[in-house]
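What follows is a structure written as structure tokens; I'll ask about it next.
One protein chain is absent from this view; the other protein chains keep their places.
Let's look at chain A:
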Amino acid sequence: MKMNKQSTTGGTTGRWGLGRFKLLAASLVLAATANAAAPPTEEVNTTGLAVTDDTVTVGILHSITGTMAISEIGSVQAEKLAISQINEAGGVLGRQVEYVQEDGASDWPTFAEKARKLLRQDNVAAIFGAWTSASRKAVLPVIEQYNGMLYYPTFYEGLEQSPNVVYTGQEATQQILASLNWAAEEKGAKTFYLLGSDYIWPRTSNKIARKHIEDMRGLKVVGEEYYPLGHTQFNSVINKIKLRKPDVIFASVVGGSNVAFYKQMKAAGFDFTEEDPLLLTISVTEDEIRGIGGENVEGIYASMKYFQSLDNPNNEEFVAAFKEAYGDDMVIGDVTQAAYLGPWLWKAAVEKAGSFDIDKIREEFAGIEFNKAPEGYVRIHENHHLWSKTRIGQAQSDGQYKVVYETEELMEPDPFPEGYQ
């Protein structure tokens, strides 16, 4: 399925910026003639990737059907936006970026199969994709076998560091430690109730959270619980929370369960603006709030690296461009922003290496900076994760977060945290 070939003919399709492409087409013709300055293909591509004298092809691999489509569509939009902006700015090594999009269909074996297709048949120079940890784990052996490079956008549980993946979201300690410190120091929290959906990410996150609360800070965990994915009845756990009276509910409930959980909390008489208890989540972005309803989450705190409301010039431009491309009613969550970083970081690495070759790019990752990141500034660590700030936002009734705290320094990514395993 080849969509949106951005060629000099201007015959583009796709959901964004159609009008702008008519204009762009003209400028591309100019750009193509200027390509004479681009380094010759045989120099920048020695491993048979899909690179020609004026184009380079990358892959986008997300679920656009099935249960995960809800979450992954924002990432697809962000990646396409980044690619179109890169093209407007002259492409990568003088080449326009084209993409092949494949649908993982919320099914992990399909992800692996499509990754194989992208690497073997389309010879893509990079893959932007995967969302859940399960899909990343499914794609991983394929990417490593054929020596591809995956740019993975989701915040995740850590405990992984592949030479063939760049992790543009936060790993668990970045997201969790700062937020727990904040709750203990700023809000004086003493007791915590950990609640999550039952799969690897919430369980690993809560394991780290419990270690930090009990061993590092000497505070107390008064409950830890997991509910099956898709669970819709939370009355029993709400009663338990009422009985234990924790200072903080630390929530990592995902998907449709999220909607049920917050609606039922609200119905059970919890008013989060009173912060008694305070609800701190690592799983509710602006995207999720659209489904839950702002009135049901008003007052909760989320720990992320990005909120749509961040006040900086990069983000203003990003939000404006995103809304222009996809409509004014769009909201942008943490993962969407992280997905937007992928193509830009790939471009920076390619240009630093002066080559599209995966092995040469890999050498150059450590220390690559991106100053135009909507979240402010990021830098790639030698472990392929990003240095980034962690922020706490408080949900407002209009579905946006208001940033109440941000770490002073960039948080170091630490996918194998010592003392937390």
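We take it that a contact is a pair of C-beta atoms (placed from the backbone, for glycine too) under 8 Å apart; a residue touches a chain by one contact, two chains touch by 3 or more; residues count from 1.
The rule we apply is simple: contacts and distances are computed from a predicted model.
Protein name for the hidden chain, per its UniProt entry and selected from "Ligase-associated DNA damage response endonuclease PdeM", "Arginine transport ATP-binding protein ArtM", "Urea ABC transporter permease subunit UrtB" or "Formate dehydrogenase": "Urea ABC transporter permease subunit UrtB".
Note on the undisplayed chain: of the listed residues A:Ala267, A:Ala366 or A:Val404, the one touching it is A:Ala267. Screening A:Met216, A:Val259 or A:Val403 against the full complex identifies A:Val259 as the residue touching the chain left out.
Touching the missing chain, out of A:Thr46, A:Asn235 or A:Asn312, is residue A:Asn235. Here the missing chain is touched by one residue of A:Glu88, A:Glu113 or A:Asp198, and it is A:Asp198.
Chain A meets the missing chain through residues 64-67, 69-70, 73, 198, 225-228, 230-233, 235-240, 242-243, 255-260, 263-264, 266-269, 287, 290-295.
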